[in-house]
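Below, a portion of the complex is reproduced, with chain positions unchanged.
Note that the chains take the letters A and B in the order they are written out, and that residue 1 is the start of every chain.
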Amino acid sequence: NVIYYVYIMYIVNSCVSTDRPKVAFSAGMNEEIYVGPFNTDTTLIYRTVHTNVGSGYNPNTGIFTAPVKGVYQFSFTTHAGANFSTFVILVHNINHLSMISDWKAMDGSNSAANSAIAHLNVGDQVYVQLYRGTHIWSGLHSSFSGMLLFPL
Amino acid sequence: NVIYYVYIMYIVNSCVSTDRPKVAFSAGMNEEIYVGPFNTDTTLIYRTVHTNVGSGYNPNTGIFTAPVKGVYQFSFTTHAGANFSTFVILVHNINHLSMISDWKAMDGSNSAANSAIAHLNVGDQVYVQLYRGTHIWSGLHSSFSGMLLFPL
């Protein structure tokens, strides 16, 4: 009987562990203003948090820090204004994952988006960087979101 | 023996409940026409359904209604035509989640995309709204999709 009990507890634990950890965040900007241009490359800060399950995203720094090792998907969008170019990179630690760029918009402005999937270790950081000398038009056009697809 | 049977049934149920519910939809527009401008803000209707697991999306209204409480991810895209601006919002009940805009396109046209992750209760609605006085060019450029990331 003890052996059965041990078996059963083992099974219960296996079941529980198959429920994947939950990590997802989504943030935007809620002021309709230009951000940049700056003299140095600058991390964009999306202060309006819609979702932050797992608390990986820091709305004071704009940086997502992976709470668990796994494969994550990230999306980001920008809106380019009129007088400067836009040049924005999704960065994983120091690696460039994907990019949006747009030249001076003679027709006023353009929305754009990009995304990537990456392996992250615990503590790895992912953020959106605005290149020096370029700018975006913020507001609900600008978003940064991510989610854990599965742990590794 | 009855006690073991009860234990085992409990475990089976636990296992089954760890299999997350499945909700995902994806729809587009298959007519190459202008949609809008209209005199009032108008919900865009994506009539060509690629996927609708969980039956949350209604292709007659363009509205997704959450079948389970949870965290969902949504994506939408538009294509701007030449003679009017485009101004499109992703709406959760009455809250604006994210936006695409584009001014009159002097260079012909532009594709754009945005996305968001949000907590939804059962019955919450998410849809894409076209602002009054603006338009999009429909067809496969225009898509609206969503998925349950995990229940809460």
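Criterion: a residue touches a chain if its C-beta (ideal position, glycine included) is under 8 Å from a C-beta of that chain, and two chains touch if they have at least 3 such contacts.
Everything quoted here is computed from the prediction, not taken from an experiment.
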Copy number of the whole complex, given 2 identical chains are placed, is what? 3
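What we mean here is this: only the chains that are shown with their structure count from here on.
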On a C-alpha centroid basis, what's the spacing between chain A and chain B, in Å? 20
Which positions of chain B touch chain A when the two form their complex? 4, 7-8, 11, 14-15, 18, 71, 73, 75, 89, 96-107, 110, 112-119, 149-150
Which chain A residues qualify as touching chain B in the complex? 4, 8, 11-12, 15-16, 18-20, 22, 24-26, 28, 50-51, 53, 75, 77, 79, 106-113, 139-141, 143, 145, 147
